[in-house]
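A single protein chain has been omitted from the complex, and every remaining protein chain is retained in its original position.
The first chain written gets the first letter, and so on, giving A, B and C; residue counts start at 1 in each chain.
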């Protein structure tokens, strides 16, 4: 690869955000579920979701798998935001703890890198629900995820 | 509650299967994703899914969250199958390890109870992919889940 | 049980700290490893350990199991500190991520309750190392734990 001229802070942030948005837009599952990308900063990414019946479990709450999907996306992109421009991100594992019934109706999922690494990064996620936009937040789930930086065409583990 | 007359083995199995199918049918998220219920036996439940573009991540593989959703469902119902008839099941936490790119096109998710408990049950899940129906299986993810038996109307943790 | 007269804040904190210290003192494994109890507040407990050769893995770092043991203790007692006086605490599961070689020589392990519950509490732990007392901290491991409140003589899950 040819070296790019160095970018200043604003340009670097804009490039990073564009990289995250482009990759997120290719996650068809996000469109299917209605998960949208929120704030993107180095090492921190948020995604959003609005409760709807199509995503529920048998008691009418958001299915644990939907929480996991949105949190995995937030965590993966949080790590991706710190990776080299030509790298891809691969989730190796995650654990989720479900703390309260996920009623929403508004959800925000925050991914925050705890330990960036050349090969392995560790990221934590928080799923928050809100009655109204800007209302009081309630923590409904936590995630701890391990993601891998993959370069070139190599996405084998 | 009034005591029911005891059932013989076949009737008990049929009742357990009906109970799992009725609850599964109320998980709207399963319909949305196209996850269907497979074999149901005491302590073992399988669900199925066919790969489709709407459920993918940015490289065209099944999104890790979809694997987690289907595995959580298989694990939860495996535990539910051993619970009293008036109990509900609540996932407390799960961890998933992603072992290989999830190409499918056919997936089966098996939940197997490792330790049933009055309050807490521990369940393991396996996500398998197949090229063709009855073809060779390939392990793509493992899950370890903790679920809780909830009785009455009480679904607080 | 006969109701105790209510305690004021200072007396309640002192009682809580005594309860944690008494139980911690009965964990023979802590004495064997040299783990000592640090600060105790409602929902937050710290323990400490000094690196020594007897606790190492094959490269001379603190064994991951020693980190897990100290973090589990910090997390369990953080939850225990919020439980009724006649309750016992039981770890159901924990996950640990190892972020950096654990050289120490000084370690502090913080347990912080994320979600207290009547039956199930979720706790997070941080393992920090320091070159010197009061020196810069470095995060070496994170834990996410689920613990159960057990009352009476019933310590079956």
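Going forward, a residue touches a chain if its C-beta (ideal position, glycine included) is under 8 Å from a C-beta of that chain, and two chains touch if they have at least 3 such contacts.
Fair warning: this is a prediction, and the values are worked out from it, not measured in the lab.
**Student:** With respect to the chain omitted from the figure, which of C:72, C:110 or C:124 is a touching residue?
**Tutor:** With C:72, C:110 or C:124 as choices, the missing chain is touched by C:72.
**Student:** For subunit B, which residues touch the unseen chain?
**Tutor:** So the residues of subunit B touching the missing chain come out as 95, 97, 99-100, 114-115, 122, 124, 139, 142, 144, 146.
**Student:** Of the residues in subunit C, which ones touch the absent chain?
**Tutor:** Within subunit C, the residues that touch the unshown chain are 23-24, 26-29, 31-32, 53-59, 63-66, 68-70, 72-73, 88, 90-101, 155-157.
**Student:** By the contact criterion defined above, which parts of subunit A meet the unshown chain? Give residue numbers in ascending order.
**Tutor:** These residues touch the chain not displayed: 92-93, 95, 115, 117-120, 122, 146, 148, 156-157.
FYI, only the chains that are shown with their structure count from here on.
**Student:** Linking chains that touch, what shape results: line, ring, star, complete or other?
**Tutor:** Drawn as a graph, the chains make a fully connected set, so complete.
**Student:** Let me have the rounded angstrom distance from the C-alpha centre of subunit A over to the C-alpha centre of subunit C, please.
**Tutor:** 30
**Student:** Can you list the subunit C residues in contact with two or more other chains?
**Tutor:** Those would be 95, 115, 122, 146.
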